[in-house]
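The other protein chains are all here in position, but one chain of the complex has been omitted.
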Amino acid sequence: MRKKRLCMVGAGRVGRLHTRNITERVGHRAEVAAIVDPDRRTAEELAGDYDVSVVCSSLDEALEGGDFDGVVITTPTFTHHPLAVRALDAGLHVHLEKPMAMNLRECAEIKASAERAGAALQVGFMRRFDHDFIQAAELLRGGAIGAPVIIKSLTHGPGLPPPWANDIRTSNGMLAEVNSHDLDTVGWFADSAPVDIHVRVANFKGAARGVSTEHFYDTMLATIAFESGALASIAGVCPADYGYDARVEVTCTGGMVQVGEAGPAGLVSISAGEARRCAPVFASWRDRFAEAYVREMAEFVAATDGAPVRVGAEDGTRAVALVLAGTLSMLEERTVSLTEVTSPAFVPSWQAAARSEA
Amino acid sequence: MRKKRLCMVGAGRVGRLHTRNITERVGHRAEVAAIVDPDRRTAEELAGDYDVSVVCSSLDEALEGGDFDGVVITTPTFTHHPLAVRALDAGLHVHLEKPMAMNLRECAEIKASAERAGAALQVGFMRRFDHDFIQAAELLRGGAIGAPVIIKSLTHGPGLPPPWANDIRTSNGMLAEVNSHDLDTVGWFADSAPVDIHVRVANFKGAARGVSTEHFYDTMLATIAFESGALASIAGVCPADYGYDARVEVTCTGGMVQVGEAGPAGLVSISAGEARRCAPVFASWRDRFAEAYVREMAEFVAATDGAPVRVGAEDGTRAVALVLAGTLSMLEERTVSLTEVTSPAFVPSWQAAARSEA
Amino acid sequence: MRKKRLCMVGAGRVGRLHTRNITERVGHRAEVAAIVDPDRRTAEELAGDYDVSVVCSSLDEALEGGDFDGVVITTPTFTHHPLAVRALDAGLHVHLEKPMAMNLRECAEIKASAERAGAALQVGFMRRFDHDFIQAAELLRGGAIGAPVIIKSLTHGPGLPPPWANDIRTSNGMLAEVNSHDLDTVGWFADSAPVDIHVRVANFKGAARGVSTEHFYDTMLATIAFESGALASIAGVCPADYGYDARVEVTCTGGMVQVGEAGPAGLVSISAGEARRCAPVFASWRDRFAEAYVREMAEFVAATDGAPVRVGAEDGTRAVALVLAGTLSMLEERTVSLTEVTSPAFVPSWQAAARSEA
Partner (left out) sequence: MRKKRLCMVGAGRVGRLHTRNITERVGHRAEVAAIVDPDRRTAEELAGDYDVSVVCSSLDEALEGGDFDGVVITTPTFTHHPLAVRALDAGLHVHLEKPMAMNLRECAEIKASAERAGAALQVGFMRRFDHDFIQAAELLRGGAIGAPVIIKSLTHGPGLPPPWANDIRTSNGMLAEVNSHDLDTVGWFADSAPVDIHVRVANFKGAARGVSTEHFYDTMLATIAFESGALASIAGVCPADYGYDARVEVTCTGGMVQVGEAGPAGLVSISAGEARRCAPVFASWRDRFAEAYVREMAEFVAATDGAPVRVGAEDGTRAVALVLAGTLSMLEERTVSLTEVTSPAFVPSWQAAARSEA
């Protein structure tokens, strides 16, 4: 069986993680055949580490020179739309990191490109590939504990994201960059369409860490109502400093389920000097979701062979709609209906690009 | 040392619990000297079980006939105000179950009576007397993990409360009867004044259980913002069916703390047929807070001797203000500022009594 | 109902704990009417703290002067036999701390005294009164997880016991003073008679803590075989320094059960500086078994009124037999059959008293 040839776009932290996993953990079925990054030095360093022979400065350059089965896009959010459309229009399968895009127009165009090309589009919500999250979803679908009534999901990230990711003009901010995962999870678990969202934010650490970006926040609490009547609460804290924390708890009409822990469970120690039982915490999303990221790439490779995609344009678009409605809720201090942002007339006025286009 | 003589008003579940604890667990320092309940049979049954010689149909009757140090009021919320004022005006110390009263006028009058009499007023937020909650509060006050940024508190009760407690006209409903504890806890842990509240509710089980009361809900999610910038999320589910669940998690600028578990920890078993590790859950608030209730009565007895009160009129009033603002938020589907309900002009129009007065 | 009058013999740590519990937690049904201790100052201090009016230097003095329903004996092991026999012969009910006595002759004489007097004899294995241990015993008896095959029990005590308790001449040493609880538990859970025992010991901390007693050990591992075929493993470490740790795990033919945790479960915190999840440990047996000690005294008071005793002479004697066989195993470095030490000819030659008698 010929190995699938993948083009890795973006040589940052996520690009490096996917490159390693494809090479070392899915290496019998796929290889990273090219690495694309406008920062050539970073791209070359990554290529060197994993014996990737081709390095390009742009996706165009890579597509001209090479023959690929799929493209893995791990660049900043504001670049997702042009890169994904370019790859899909070239007939290539695409794994696209979360959040899917900046707004719903971009989402719709990416989706249309995928449909035209008949290509697979997988969106990078790695929780969907985590064993415990999958088990929980099956438990919820199975009905043994009834229907969800309250879904609580949290993502606390350890450190300050890069400037573009903190700025709602370039990325829709923390709600998009950190809590997209929660927005996806609560919809997945609710198995129902979101109706409206209410968002409150706070800024505790920005000043001390030199962030003066307008509308910056490091603390967020969202409430989402679903058509089923279920309610969701999403908490975001970033930087949280104490570790990477991603947990979900679902209260149902006939029971409850908790997914995730703040750290691995298999090592507990007591030091006589402290007289406390202590266990490690997850330092990073790379630790917490190590196996989920591997499975994500393995399934993407399978998707380039026609296997169904676990999470695609529809889910990605729903999360972006919630990001937009949630950001509007924060800015206007009111509950925002999803229909407001899904209206063709809606323009996310806080986005630099949207403003220049409008 | 002469034993303190307490008058127990209300012979229902809470009255029975306090009577047992006073008799069996604080019996060296206090005794239940009279039991008051308009339902004489219930009062007599309780009196018989704990060798209480005096049974009365009303507090007036008891106060005329007896000599007491303190009164424990465990009757429905709409009766708190007249009973507490009556006892305090008689110069007696009062333990008053939560919620303190129906509205802020009642709270103010109770507080004024206590101050005039120089009597202790303890409000029945039993979480304040729980060892783990106290330790968490000390940890938060101590600063070792920084300042709170998000406080999440939940109370899920096993079964349907009595009709009066489900009806916002007679009790302000679940937010008051079930989640008063959370409203108190988040203020206690935040150590800051609440600014506004946003409440969403749902009704999943009412119809099936024959509850047709207007505005009935069994599922509630509230967001509260504090002056400090901290945000709180409160979840209420009742009936939850799976057990009594009361837990709090506080994310801070420098760490986090979790208080409570869904059940006791010391017994885990695996049956080969199931291949699952299982542990018990708390069936009732009586199990979860067994020792907190004892401590609550022990401290009330101490308060009749002049010891300071752990939780009193100020905290009780703050929780009622949040109940009122939260109920208004639910009814009007908007965020409600605390200043709205603390305004002298405010009337909780949904309350039968308030409406008749207005 | 007249309160039961109890005579507390021994004003040390255990005597103080029982006095507090009887006074504050069983005070509606019983009172400590006298405190006996040859160290009058200690006795008077305890009596002062709990308003006990009578203080005596000896049990004889107390029995002459007072009228009691029961006697609680909390003195060093080598005094158990004369005190228990004296109290029982006076027709009084007795709660006797563990270990029951120094040897089987003493056990037999105590048992005979109790039977002659028709008095209740309760032995102070507080684990028998712990909610989780009781639940585990019921689970095991119920058969849902089959029959026990391996029972592991551990007791790790925080600090060095007093000299008499470390010396096998005056107390049979750690196996008796610390691990009597485990010896009782494994027999209770096995529901079968012990056949033989094999003991290994080590001494890690003695020298550094100034203990030069012959045969001193601070680390112990015992294996016991039961008639049912079940095996038990008992671990003892004292001083353990890190806290008080008492846990049991029972592997059965159809599952398993774990009893106890190293600390309470309801408070977990993470400090950003440490990046570890930490929870408290039990500092002392007084913390871990706080409620079990209360129940123990409540049941003893009930026993003075004719209620059945949960754990008595038979169980106490079985544990002493295991202490003797285990000590012999340690000294002679071989597996010792229980029949060796239950033989009338057997003399525990290491005991000062036994040697002088022989």
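Lettered A, B and C in written order, each chain numbered from 1.
Following the convention adopted for this analysis, a residue touches a chain if its C-beta (ideal position, glycine included) is under 8 Å from a C-beta of that chain, and two chains touch if they have at least 3 such contacts.
Just so we're clear, the structure is a prediction, and the values are computed from it rather than from any experiment.
Novice: One chain isn't shown here. Among C:G255, C:G312, C:G326 or C:P348, which residue touches it?
Specialist: Touching the chain that is not displayed is residue C:G255.
Novice: Check each of C:R105, C:H131, C:K205 or C:R286 against the chain that is not shown and name the one that touches it.
Specialist: C:K205
Novice: Of the residues listed, B:V54, B:A108, B:A147 or B:A279, which one is in contact with the missing chain?
Specialist: Residue touching the chain left out of view: B:A279.
Novice: Among the options A:G27, A:G66 or A:P163, which residue touches the chain absent from this view?
Specialist: A:G27
Novice: To test your reading of the contact rule: which positions on subunit B touch the chain that is missing from view?
Specialist: Per the touch rule, subunit B residues meeting the hidden chain are 240-243, 262-263, 270-272, 274-281, 283.
Novice: Residues on subunit A that touch the omitted chain in the whole complex?
Specialist: 1, 23-29, 51, 131-132, 135-136, 139, 144-146, 254-261, 264-273, 280, 291
Novice: For the chain that got dropped from the picture, name the residues of subunit C it touches.
Specialist: Per the touch rule, subunit C residues meeting the hidden chain are 147, 149-150, 152, 156, 198, 200, 202-205, 218-219, 221, 223, 225, 229-231, 233, 235, 237, 240-242, 245, 251, 253-256, 262, 333-335.
Everything below uses one rule, namely that only the chains that are shown with their structure count from here on.
Novice: Same residues or different residues where subunit B meets subunit C? The copies count as same if more than half of the interface numbers are shared.
Specialist: Both copies, subunit B as well as subunit C, present the same residues to each other, with over half of the numbers appearing on both sides.
Novice: So, comparing each chain's Cα centre against the centre of all protein Cα atoms, which one is closest?
Specialist: B
Novice: How many angstrom lie between the centres of subunit A and subunit C, each centre taken as the mean Cα position?
Specialist: Each chain reduced to its C-alpha mean, subunit A and subunit C end up 57 Å apart.
Novice: When the C-alpha atoms of subunit B and subunit C are each averaged to a single point, how far apart are the two points in Å?
Specialist: 41
Novice: Quick check on subunit B: which residues sit in contact with 2+ other chains?
Specialist: 254-256
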